[in-house]
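Structure incoming, see below.
== chain A ==
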Amino acid sequence: MDKIIILPVILPLIAGLVFILLRSYIKVQRILSVVTLVAVMITSIFMMVHINQHGILTMQLGNWQAPFGIGIVADMFSTLLVLTTSIVAICCVIFAFKTIEKEREEHYFYALFLFLISGVIGSFLTGDLFNLYVFFEVLLLASYVLVTLGGKKVQLREAMKYVIINILSSILFLVGIAYMYSITGTLSFAHISVRIAEAGQDGFITTVAILFLLVFAVKAGLFLFYWLPGSYSVPPTAVSAVFAALLTKVGIYAIIRMFTLIFYHEPEITHVFIGVLAALTMILGGIGAIGYWEIEKILTYNVVIGTGFILAGLAAFTHNGLLGATYYLIHDMIIKALIFLIGGVIVYLTGTNNLKEMSGLIRTHPYLGWMFFIAALSLIGIPPLSGFIGKVFITRGTFEADLFWLGIIGLLASLLILYSIMKVFMNAFWGETLLSEEEEYGSTKGVMVAISILTFITIALGIGPEFIQPYVDTAVEALMNPQLYIDAVFGGNDIP
Partner candidate 1 sequence: MKPNDVILHTVTKLASVIIFAFSIHLFMAGHHQPGGGFIGGLTTTAGIILLFLAFDIETIRKNLPIDYKMLAALGVLISVLTGVGGLVLGEAFLEQMFDYIDVPLFGNVELATAVLFDIGVAFAVIGTSVSIILSISEDDL
Partner candidate 2 sequence: MSASAEVIAGIFIFVGTIISLISAIGLVRLPDVYTRSHAGSKSSTLGVLSVLVGTLLYFVISEGYFSIRLILGIVFVFLTAPVAAHVICRAAYRSNVPLTETSAEDQLKDYFEQQSKEVNE
Partner candidate 3 sequence: MFDTLMILSLTILTVAILLNLFRLVRGPSNADRVQALDAIGINLISGIAIFSVFLHTHAFFELILLIGILSFIGTIAFARFIERGYAIERKR
Partner candidate 4 sequence: MPFQILVNILLAFLWIFFQDNWSFLTFLEGYIIGIFILLFTRRFFKAPFYLLFVYAAFKLVYVFVRELISSAITVIRQVLRPKINITPGIFRIDTDLKGDVEITLLSLLICLTPGSVVMEVTPDDKSLYVHAMDIPDSKNSVLKSQKIFERAIKDVTRKYV
């Protein structure tokens, strides 16, 4: 059973490789990509069930005992993210069938897409600091190519910035790894954790912790998000939806992983600092979101707000805070994909990105409109949709940690989300209908499946969190108790 935990990483990878060999067989690629992702989804469900019964799943690659080899560690938190990733990926790839031009498909779109997913999942599952860097690079490279795929002027321009910033942050990531290696002489998360716990998290280690925080902050769009709005708005919808849903989450995941497993000894410094950054992120993101009239910008700044909100849960560093963060993380992946997909369809239908130039779509596209509305409510955290539980428990967590300002800012941020997202709804869907269906620049044919699935999920997650609650609880329990992770990695072996 342990063996299957590598599948979510390598299945998409293998599929992508096969796609390169099958370059001209687009139909086969389409089918295979869905099949692969469904397989990943099923695997992760199996993993979840298994973890809940038997504890954290690990696999030491090459059978080299920890900490010498690279370990793949699937705790519940990771696995939940893997599952969500696979679902989001399935929806986005289905969406891509109808919306990605043939040219892009022939230029390895599906391969790149699956490489991206493989990188994301790998980042969630790896138990090794340097391997995390490698997976970051996998997903980043794939994202670079996906951003530029198509070669439009604006794509190239924004890709330049995106790539440069990410290279810079990868360099700083390596700096962190170097320091970490100097201090602890090891790379496995679990082993680092053990060694730091043993030696005590002194001032310099805390400094290095903050270095890692800042590195991941760039990736997550936590406070250092400046690169994000531009690059998320240029690729095709299916891609920007995946970006919005997954890429920042990897950074968030890394922050949560490091600050629950390794740097958990000085929360008054590190976690409060995370809280400050989270608050600033929500404020800046919120201000950004309400100021604009372009759909893509509004949605992108919402990604930023989401990041801040999730990390507010980590800043709290209580059981409830992390519970909320986990729920909200899952929710945010789903909902960002959904809202970006719908946003893309709106732009596609109206031929414009500017809200002032569109109106009254609800008459011609009622389902789209109501799904947008539901998505919007979910984004705001209105119950009983998926954002609610996360919102409540993150807020409760911050209160428990006496970070009232953070909790209140989080709630006020959802007001800004409300304003920005309702602006989209009211301008795009309400008002006089400008275009008849024949005059529209595109149609919703074939794209509603993905959107409907995601809408269904956001509703289902909101109404039925009880079904995943045991899993989320297991996840949070492990996050709050690093020893579980460490024991799973080292098994019964001695820790050098």
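For anyone wondering why these and not others, all candidates are chains of the complex that A comes from, given by their letters.
Basically, contacts are C-beta pairs under 8 Å (C-beta built on N, C-alpha and C of every residue); 3 or more make two chains touch, one makes a residue touch a chain; residues count from 1.
Computed from a predicted structure; not experimentally measured.
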Chain A: touching candidate in this complex (1, 2, 3 or 4): 1
Contact footprint of candidate 1 on chain A as seen in their complex: 3, 6, 10, 13-14, 17-18, 20-21, 59-63, 72
